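Below is one structure; the comments refer to it alone.
All protein chains but one are shown at their positions in the complex.
Moving on to subunit A:
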Amino acid sequence: MSGIVEGRVWIVGDSVNTDAMYPAFALKMPYAEAAQHVFHQLRPGWTDEVRPGDIVVAGHNFGIGSSRPVSKLFTELGVAALIAEEFNSLFYRNCINYGLPALTVPGVATAFHDGEIARLDITEGVVENRTTGARFDVPALPAMLLDILDAGGLMPRLARDGYLPA
C-alpha cells in the first residue's frame, strides 16, 4: 500500500468513548445504518457534514470503552484515517483490523483546527498539516499491522485465505 492519506480534518477531544460513537441502540443495525449515529451525543449532525476522504483527529485515550467496531462505522462514512494523541488499545486494534489507518501522534490535537488539511504517511510515520506546515515524525507501524491494512482488514484477509466465502 502507498500508506498516504490526505484529507480535511475534524477535531474531537480527550477520552471520547465508544458509547459516544456507537450507542447500544445501534448495535443490531447494519453498519451503514449504525454509521449515522457516530458522535450522536458529542456532535449531533456530524454524520451529515463528514465527507469521504476526511480525517478525524482526537486527543488522549481515544476510544475507551466497549469492543464495538466503531472503525467500521467510520469507514462506512468514508473517513480515511484517524490520528490521535493516544488511542485506547482495543479501539486501535479495531481500526487496524477493519483496515482503517490510525496513527498515534503526540501533540497532534493542538496542531490542527477543523477544516485544515492533513497529510498522513502511515508507512513512514509522518503527519503534516498542509495548511500550517507543521510536521510530526513518529515510529512507523510494525510490518504485521501494515500487512493487515494492506489486505483491507482481517475480514477480507480471511476471505482471501479461504476461511470465509469470497
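We adopt the following convention: contacts are C-beta pairs under 8 Å (C-beta built on N, C-alpha and C of every residue); 3 or more make two chains touch, one makes a residue touch a chain; residues count from 1.
In this section, contacts and distances are computed from a predicted model.
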Expected UniProt protein name for the omitted chain (select from "Cation:proton antiporter", "3-isopropylmalate/(R)-2-methylmalate dehydratase large subunit", "Molybdopterin-dependent oxidoreductase" or "Branched-chain amino acid ABC transporter permease") would be "3-isopropylmalate/(R)-2-methylmalate dehydratase large subunit"
Out of A:20, A:83 or A:105, which touches the unshown chain?
-> A:20
Those residues of subunit A that touch the unshown chain are 15, 17-20, 23-25, 27-31, 41, 60-61, 64-67, 69, 71-72, 86-90, 93-94, 97-98, 142, 144-145, 153-155, 157-158, 161-165
